[in-house]
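Apart from one protein chain that is not included, each protein chain of the complex appears where it belongs.
Labels run A and B following the written order; every chain starts at residue 1.
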Amino acid sequence: MTGQPLLSVRDLAVEFGHGAATSRPVDGVGFEVGEREIVGIVGESGCGKSLTLLALLGLLPAGGRVAAGSITFGGKDLLGAGPSVLRSLRGRQVALIPSDAGAALNPVARVGRQLRLSLRTHQPQLTGQQRRGRALDALRRARLPRPEQALAAYPHELSGGMQQRSAIALGLQNEPRLLLADEPTTALDVSIQAEILKLLVHLRDELGSAIVFVTHDISTVREICDRVVVMYAGQVVEQGGVDEVLTSPRHPYTAALLGSIPPLGGVPPEQLETVTGMPPDPGAWPGGCRFQARCRRHLSLGEPEECTSTWPGSADGISVQAACHFPLDASSLEEVRR
Amino acid sequence: MSAVAVAAATTAGPRVKRGWKIWVGGALLGILALFMLVGPLISGYDPNATDLEARFAGPSAQHWLGTDDLGRDLFTRMAVGGRMTMLIALGAVALASAIAIPLGLLTGYLGGWVDLAVMRVVDLFFAIPTLLVAIGIVGLFGPSFSTTLLALGLAFWPFYARLVRSAVVGVRDLAYTDAARVIGAGPWRIIRKEIVPALLPLLIVQTTVLLGFAVLDEAGLGFLGLGVQPPDPSWGALLAQSRGFVLSHPWIGVIAGVPILLVVLGINIMADVLRDRLDPQGAST
Partner (left out) sequence: MVQYIARRLLLAIPLLFGLSILAFAYVRVIPGDPVTAMLGVNSDPELVARLRDQLGLNEPWYQQYTSWLGNVVTGDLGLSYRSRMPVSDILIDRIPATLELALGGLLVGLLIAIPAGLYAGFRRGGRADNVITGATLVGLATPGFWLGTLLMLLLALQLGWLPSQGYVPFDVDPVQNLRLLVLPSLTLGLAIAPYLARLTRTAVVETGGEPSVSYARAQGLPEGTVARTVVLRISLPSLIVAIALTVGFLLAGSIIVEELFNWPGMGRLVAAGVSERDYPMIQALMLIYGVIFIVVNVIAEVLQGLLDPRVRLT
């Protein structure tokens, strides 16, 4: 990465509740996204991926608040910015691609109207005629088969793939610098998933937008991402270039995640390994390393004291590549894999 | 796991309010119950004893709330009338429940044509205003204490039956009922052991809500002169009586509505409290 990153998140923490009922589902997340970069965020359900994205948009659910950290986008501090600044960024410079477009699109407005409404908000100088043209253009760029028809359709009249393309059109039409895609393909058939992924990569190449791509699926990360951020229990446990992290993971959790997917190009094993056990509760994080209760390496090393006493990461969540007291190397990786 | 944290986080606010509610609702109902039960004893008047010397007396040391057109003590009549109204309301709700709960359980559980037929009848009752149904029944039997009770009970059951039915449909297909069926439990056993316990919170809350409506509708019938008949007092009958002289002696009409408002408010607050406690899903809004 050269020069200033487009987006820089440091030591981000999100809290809910008060007093004894306080929970901190995001607790010290840090990563950077460069211009035109596609960064994947992976981790188990509930580890705080969606909340991280929502915090970036300033749209945490009711009762949630950013308790610590900083978010800088294009050199601007987003946490200090007022609601009107954030609103002018949303949909204009940072666009969200929802996971289930069928549920997210306004069910009682035609697709064309939804596209025009966003254009009118963010590009008020356009005439009605121009807005119509732009909307149609956006649907074309999102590769909708019959864009004129889609313009006049209600969301429920479209197929799942077309709904997702409409949402992508909504995201791209204002040519944002950053797309936040939260599991954008989970609601779709496998064959359509691949097309949507291709479309996203294509958009990055064409528009030059950077993409933060949240997913459960490491094989997707391998296909489209430049870098990957692995989250566990509200924290970043490992990050780096995709090739590096996915071929020689250094954190035992990453290695375990990788063990739970079929190897690239290889024959899938009889039974996929899953990470056994449950992640801890965000209302009561354990001290030390949060993965310790499920960590095989911890076990095989004879349960060393450090794992329970001190957090192996860094304060800002960025500067350490793998948050582990005993990162894996080539030989120990083999051992964990067996 | 995290569901616990979420629940804890989201209930922290309402819990403060809930405590406040239970005290206000409890105090309202407690004071009114005391008024109805002990009021006539301490006032020392017979509710139907007339005293033509003291007609339309204002509140005073002798008559705390004044007297009516026949010089009867209003405080005593309101207390005794409250007993009558509450008896009617409780009876009507009991009657409605006795019809609606078994019917709702059965139709919801069995489904099929029984369900279809009963629910079409229920739909019909929705089309005619409840008060009009009750009035129609009064028309059949003539206005009296027991007719009012019967009329309200018969007017209320359809609403309640539909509610019970849809709740049954909601729990009927849950896995545990299936499990019970596989084990070979008969329908009554499943209804009794599985469905009723799951429905109990809803039933408790709805009975309470219905009680509030019953008090209001007793008063409505009374106001139209179709409720408890003179000389017996009930809150509705007192209002009907006060209409005759509301312009010359407004005090009676004004004061007679107050206990109705307070009791129904108390009942509704308690229904809210119960809903928060017993049926958190229903309380979400």
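The rule we apply is simple: a residue touches a chain if its C-beta (ideal position, glycine included) is under 8 Å from a C-beta of that chain, and two chains touch if they have at least 3 such contacts.
Not measured: the values here are computed from a predicted model.
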| said: Out of A:H18, A:R140 or A:H156, which residue would touch the omitted chain in the full complex? | reply: A:H156
| Which is it among B:I101, B:L216, B:A237 or B:L274 that touches the chain not included here? | B:L216
| task | From the listed residues B:G58, B:G136 or B:G244, report the one that touches the chain absent from this view. | result | B:G136
| query | Among B:A98, B:V114 or B:I128, which residue is in contact with the omitted chain in the full complex? | reply | B:I128
| remark: Answer key for A:R10, A:K49, A:H122 or A:R204 versus the chain not shown reads A:H122
| remark: Where chain B meets the left-out chain, the residues are 13, 120-121, 123-124, 126-132, 135-136, 138-141, 143, 212, 216, 219-220, 223-226, 239, 243, 246-247, 250, 253-254, 256-257, 260-262, 264-265, 267-269, 272, 285
| query | Which chain A residues would touch the chain omitted from the figure, given the whole complex? | reply | 57, 59, 87-92, 95-96, 98, 100, 103-109, 117-118, 121-122, 154, 156-157, 170
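Please note the rule applied: only the chains that are shown with their structure count from here on.
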| query | Roughly how far is chain A from chain B, going centre to centre by Cα mean, in whole Å? | reply | 53
